[in-house]
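What you see is the complex with one protein chain gone and the rest in place.
Order as written gives the chain letters A and B; numbering starts at 1 within each chain.
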Amino acid sequence: MTFAASMLAHSLTLAPGGGGDAAHASLADAPIVAATADPSLAWMGWVLALPAISAVLCALCAAFRVKNKLPAICTVLALGSAFALVLKLYLARGPGAAPVTVHLWDWMNFGWGGGPWKSFQADVSLYIDSLTLLWMLFVTGLGTLIALYASEYMEAERGPGYARFFFGVSVFLLAMSALVMADNLVLLYFGWEGVGLASYLLIGFYYRKPSAVAAAKKAFIMNRVGDLGLAVGIWLIWVNYGTVEFGALFQAFDDAARGVGGWDRSLIPFCLMLGAFGKSAQLPLFTWLPDAMEGPTPVSALIHAATMVTAGVYLIARMQPLFSLHPDAMATVGWIGALTALLAATIGMAQYDIKRVFAYSTISQLGYMFMGLGVGTAFGAAYHVFTHAFFKALLFLTAGAVMHGFAGQLDLRHLSGLRRVPGFRIVSWTMLIGCLWLSAFPYSAGFFSKDLILVQAMSSPRFQMLGWIGLGTAALTAYYTFRVWFRVCAGPVAYAPGDEDHGHDDPAHDAHGHAAHGDDAHGHDDHGGAFHPHAPRLAINSVLLLICAGAILAGVPGIQALRGEQNWVQEMVSNSSAVRAAGVDHVTEPVAFGMDPHKLVTVFGTGACLGGIAIALWIHLLDRRMADRLRTALLSNGLTRWLPTSMENKWYVDELYHALFRLPAWVTSHLLHFFDRHFIDGLLVNGLGRVPVAMGRLFQPLYNGALQGYAGTMAGGLVLVLAWVAWKWLGATGGAA
Amino acid sequence: MTPLLAQAGLTQGVTVALVLSAALFTIGLIGFLVRRNMILMFLCTELMLQAASIAFIAFGRMREDTGGQTFVIFILTVAAAEAALALGLVVLLYRRRETLSAEAWQELHE
Partner (left out) sequence: MSPTPTFMNAPLMPWYIAAAIGAAGLLMVLRPGRAAMRRAGAVIGLAGFGLLLAESLKLAGPADQSISTPFMMAFAAVGVIGAVRVVTHPRPVFAAIYFILTVLAAAATFLVLDAEFLAFALIIVYAGAILITYLFVLMLAHQSPEDEIGHIGAEDYDRVPREPFVAVLLGFFLLASLGSAIERGPELARENAAAATARLAERKAEAAKSMPRLTVALPEGSNPSDAVSNVQMVGLDLVAKYPASLELAGVVLLMAMFGAVVLARRQIELGEDERRKAAGMGGMVLDVPEHERGGA
């Protein structure tokens, strides 16, 4: 709450600043303010240290088999303190301060001459500018709130599993903080891998469930593909620019803008992009994110919706000076983002699992963010990250509350009218807020942030197509979002419990112990209506309300931007390395239908949102059988059958990857196995081993114990040597003369 | 044949000595291989040592170098030492098996 209030305070106290046009007229070559070292901020190291301490304490709790909520308390306190520290720094600095670096300790520091290419310095140092602070504020803030939520949500796991969960969360916060605050690419990579590890550990939290283990492996391996790109990119950056520290790097980029780069220099942004697409689940590498929903819901909310998946956006925003040198790379980012947004939205329309719908919407919204980066509004992208973090976390947490209350039930066909179920009122209404924000309802935070991106796309003739794709996706988004809400929260009350034992944690059943819950759930299934939903209690409800408030307040900067005022987020982005793409080029000429981009997006965006909601209202609330009839009609027509089938099967991307990568890899591995077994092992290893054995068999008769036999062998050898010498050496020399 | 050979000293007498040496060595080797009596096998090795001695003397004569003769002294030394030890061993072996046949000890290879 304090976070949102402070944000509001800052945004209100800011002066209008002369309007956007003047401020951003010369953004293309705006100087990046050089960072200054500030040792007095060494206490920021605690932001890293607190999650680490919390992780150690959680590990100790697991080791000592602590059965109470101690791990949760440790984690919430540590993350809350970290958030307080970040907030303190933010309040001390304000949004417009120059970047500073804080050297904590040496990590890698080699020099063989000094200067670029003659030294390699990657220390544990912090690079703190406004972009860092923007990310850190919502990462630590949402981390604290979601940890608080999880303290109730995960209580069925109390014991080592509970400690393991909060250990994972602490490790994630440590790695994410390192990623965001790093002052060099190597520390950023460390954090990048660390969040990947935490993600893997938490997706596979229910490690007895094969699907969870498979999902964890899938996420980890797909991220490896992206991380390879990032690693190669970092290497190429060092090779081309001679340093990996941001401060020196931004100067080097400015110098490089005047020079001509080699082919590998133009490869760098594509390598970084690959890393970003892997982490942020964009088009070639997005299939891991829906499967990652196997993890506990707080993890889905924190890692796979609000924070970790935005690391790719952060990376590109941070390296904006590099990307602005490569227009092709920017265009690629934009196109990939737009296509991902559209594809994920179409898949989301046909899913029945609430969390999966939200997962595809996350991919879709991340696509918007990349589109924003690509069309040149890092401000819009960062703002969308910010608003999305709130409303998507909110949606996941409400889905988690439903799952918690209905024994793991997440199928929207088996849930209805939750709004009237006792105890689920807060969940329903906060979910409505989240849905409105996600579908970019006018004057919601999501509306403003999406608006910024689409206006920027519309403003430039190159990217106008992206704008139209974005608008179409917005309609799809509104439809599938409200499909969920109308199905689950509205309509007549009807529900069936799920078959999972976790989440179904009625205090009345505590005496039976954890193991009995699964049987209980089945028993409820058998007896039909005997199931009592387990309503969320204080922690979950309060967290939902807090995040909801944050989501509402996140719209304030959007209103300011609408009025053309200088606003908080924009100033933060402008005071960072993303300054080159921080502004909106206000085009006032009409671009289509006689409207300027702003008006165009406002009108069409509103229309798309309302249209989507209206269709959802009609076929999912007023006439629910209509949806099934529509599906049957599409399926019965040979020309349109492909549409619902491929949407329900996620456009067969998984199957395509299976055929393209997994199957050839499987075949190759078996071929190699065969080769290894019969050629390497059989012929080379064992075959070579058999040669001495065979020779031994051949010469074994010589070893008969008869002295003369040995003497004869020896004499034979002697004669051979002598004959060779006489024939070859003496003879050849004689012949040469 | 040529004066050069005379300079190298390979005269007829030396050549005959070398051929004798080669023949004795060969016969000694054949003897070592065909005789079964352990003492006679050692005797055949002495024969080969003889052949080596003759070769040394002949080459020393050819090069007018006393080194050949000096080495024969060492050969005699080694032969004497070998004879003393070998015969002592043969006596021990004979007392165990009451035979001088080398084949009586074939199982030693196991």
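In the analysis below, contacts are C-beta pairs under 8 Å (C-beta built on N, C-alpha and C of every residue); 3 or more make two chains touch, one makes a residue touch a chain.
Only a predicted model underlies this, so the values are computations on that prediction, with no experimental measurement involved.
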item: Touching residues on chain B - with respect to the absent chain; value: 1-2, 4-8, 10-20, 22-31, 33-37, 39-40, 42-44, 46-47, 50, 53-54, 57-58, 60-61, 63-70, 72-74, 76-85, 87-92, 94-101, 103, 107-108
item: Residue numbers in chain A that touch the chain omitted from display; value: 708, 712, 715-716, 718-719, 722-723, 725-727, 730-735, 737
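Assume only the chains that are shown with their structure count from here on.
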item: Where chain A and chain B are represented by their mean Cα positions, the distance between them in whole Å; value: 89
item: Touch list for chain A against partner chain B, complex; value: 703-708, 711-712, 715
item: Contact footprint of chain A on chain B as seen in their complex; value: 29, 32-34, 36, 41, 102-103, 105-110
